[in-house]
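I have placed the structure first, in the form of structure tokens, so that the comments after it can refer back to it.
Only a single protein chain was left out; the remaining protein chains are all shown in position.
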């Protein structure tokens, strides 16, 4: 099957590669001509602009946009909307806010164009392992693109089957992608995925922080242990309740750099983590863990907050307390 | 009435002063002989050691220990237990853990000694305004000491009476002290007081942090305000739902130092905040706000946590993300 | 001075009354003709519709809209925008989202109309005590309306002056209102006020919950106290760090109904609490306390969550644990 791909960064480039490996044809574009040249050598049809990309595809066309969320994606889709013909499909594989998907789906539908949003998990490992995809859009259009999604997804692999899963359930979930619902639902599910990811990461972060500080010189000697954090991560990978891919990555990191000195600890966050809290608030769902995880990241990027200083000021006010400087 | 006082720091010294102002007699001791000399000039009977203090009091004696919680208080009370006679009273006015009070009450009762724990709020303002006291111990002994507590407490003042408060209710609460229950209950109530205090302080800290960052250069100009935080604290003091002593102190601090540059923001915490969470956990009470307030203080004292670094390490592991340094 | 008032519910009606008490003139309208009739008897000029209200005012007019946020306010302001003349002022005293204020301010400015947003705190007590007001809009227009705001505000009263407050600072803050900045800033500051209010309330709620459960039969007898919660609230009102209006209200409630049996505990929340978290997230401010307070309210309105059931399901899955029913 044929797919146009716009945006050949780490994600878009590897999506093209995985599709070609599975025998699909790609027509590719990126502002950066080096990226286009590289993929052309690997078998893709490189083009110089969007009109050429549209011209290089056979109707009904499918174009996968894999660009940073916000203006880059929005502008590209607007331009594609002018170039494509009724029946063509625009796929947004980036990290778009799901309400933008809903709006775009409605706008493009008025031109007879289909809009598909794909929440894509897999990061740097996707080329090799496949991408886990959550897809929003018309059922029929998703069905039309099934061969592409199947090629990108990890497939059944050697993961044990879920006990009691109904034989009539949609088998796409077991192969690594789902049709979640109408436009926006794919990115909605991916957004929640990332929210959960933040929470799980923070659970590990807090737990290992307690293990680490149990070794600390600041504790009285008779209350201190000398725990090997790398061994702990390793042993939990086998038969424990917390075994998970994030634990595997933790074991990797601790094997290489047990003190984690290579990492700044100023932790970035992206839209999904924030929008998850927003969705929870819209739906009146209590999410103390997901929000705490986001706030821990906000806090990690600051030396001290104005709020902390106000606490010091109040303590001075009522008790004459003068804080000692930060260690 | 006569009271022995051990520990003449900021709290103990002012307690002696306030009692003398109200016509009571004090016999005072501190390791620091300067403190003793100063109070002697102000009318107290200064003594050189604990035996002299006991000798200087008429039975049944009452001795107020106003020392740092832990070893200083524990050792002093142990020694007093050997010096005093049945019927005498030891009062611990410090910040003792309530379970230590319960144990001490039982130990001293075996010698015929009474033990009274007094949770004391008032800080640097107590001399002038009086101390709010929460008292644990035998009802009869508290009654015997009523004149002292009454002198130390703020009194009715010009605070509006609580609507519907029963005319048969214990009027000591309105005068600024209560008999909470058996030994330990005074410090228990004071402990919860401090837990609530942490939560209220953190609520203000977070709110003013949002106000402050709404002024920040890092926001796009058209989303920025230029809010006067001092005026905001001031106006909330009048008729708003958040009016409180902590808000008064906030207004004070912001009037003097609007940017709070004088404060490190490395916020100390004391036993009460921690024990409050422990009590909540023992009683299975969900306390997200009180615990978050404590954790914000823990976090405020660190540049970055090992947990934050682990988050960075995991993000690098699954997405190749490299964090930018802290601002 | 003359003011048109639309919306004569608890807030709007009392605003009219307080203004008339201070010698101002009001022209009033409400869909509910009973409300209009009542206020007319008290001295207001009642009118039957918006055109009549506009006709009853002398240019430059000032019209205070005191309606539920959202459609009722939006529709009324849209209609007023058509009826009023350049130079007239629309005041929104409700609980509007500040981004709506910014938009409205821009739309009305194009017609030469002024827009003022007033965050109003005071609730059922405002008539007697005055309203604490946070005001957004053009400085000159706020100045023009100063007599009205001054009449509505609590005034200096007998609240102690803030130490070190600059003699050149805007004295309106001390009289109970501020000009916070351009349109939207009034409601922004009020929004944060309510966010802080949630946090303070939750701090008290958690603290009193620990006190209450320390009395509970479910604890072993030797770990139980018999604390008088009403006395505790009362004593904290005198000289303690947590003294505050919310504590006064707590003491009121506990004096009347110590077990709080009259209250459902299904706690409502309004837009401000939610928008505060949204603003914090936009500005990357960690707000664990303010968010926890909101989530506690969400949780309070549910019997059990789907998330709780999923926890039970996972526990059954890995450990065969069967949960006992809720008590």
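Should a chain be cited, it is by its letter among A, B and C, assigned in written order, with residues numbered from 1 in that chain.
What we mean here is this: a contact is a pair of C-beta atoms (placed from the backbone, for glycine too) under 8 Å apart; a residue touches a chain by one contact, two chains touch by 3 or more.
Bear in mind the structure is a predicted one, so any value in this text is a computation, not a measurement.
Peer 1: Could you tell me which shown chains are touched by the chain that is not displayed?
Peer 2: By the stated touch criterion, the chain not on view contacts A, B, C.
Peer 1: Decide which residue listed in C:24, C:103, C:144 or C:212 touches the omitted chain of the complex.
Peer 2: C:212
Peer 1: May I ask which residue of A:7, A:126 or A:307 touches the chain that does not appear here?
Peer 2: A:126
Peer 1: Of the residues listed, A:34, A:140 or A:226, which one is in contact with the missing chain?
Peer 2: Here the residue in touch with the unshown chain is A:226.
Peer 1: Since one chain has been left out of the picture, which residues of chain C touch it in the full complex?
Peer 2: Against the left-out chain, chain C lists 10, 123-125, 201-202, 204-206, 208-209, 212-213, 245-246, 249-250, 252-253, 257, 260, 262-268, 288, 292, 296-297, 299-321, 323-327.
Peer 1: Could you pull out which residues of chain A are in touch with the chain that's been left out?
Peer 2: 121-123, 125-126, 129-134, 153-155, 157-160, 162-166, 169-170, 172-178, 180-182, 184-185, 188-189, 192-200, 202-204, 206-207, 209-211, 213-214, 216, 219, 223, 225-228, 230-232, 234-248, 251-252, 255-256, 276, 279-280, 282-290, 292-293, 295-296
Peer 1: What does the interface between chain B and the hidden chain look like in terms of residue numbers?
Peer 2: Contacting residues on chain B, toward the hidden partner: 241, 269, 274, 277-278, 281, 284-288, 291-292, 294-296, 298-299, 301, 305, 307, 318.
Please note the rule applied: only the chains that are shown with their structure count from here on.
Peer 1: Taking all residue numbers used at the chain A/chain C interface, answer same if over half belong to both copies and different if under half do.
Peer 2: same
Peer 1: If you average the Cα atoms per chain, which one ends up farthest from chain C?
Peer 2: A
Peer 1: Closest chain to the protein's overall Cα mean, using per-chain Cα means, please.
Peer 2: Taking the mean of C-alpha atoms per chain, the most central one is C.
Peer 1: Per the centroid of Cα atoms for each chain, what is the distance between chain A and chain B, given in Å?
Peer 2: Comparing mean C-alpha positions, chain B is 47 Å from chain A.
Peer 1: If you average the Cα atoms of chain B and of chain C to get two centres, how far apart are those centres in Å?
Peer 2: That pair's centroid distance is 31 Å.
Peer 1: Based only on mean CA positions, could you tell me how far chain A sits from chain C in angstrom?
Peer 2: Computed from C-alpha means, the inter-chain centre distance equals 39 Å.
Peer 1: So which bits of chain A are touching at least two other chains?
Peer 2: 288, 292, 296, 299, 301, 305, 307, 318 - these are the residues of chain A that touch more than one other chain.
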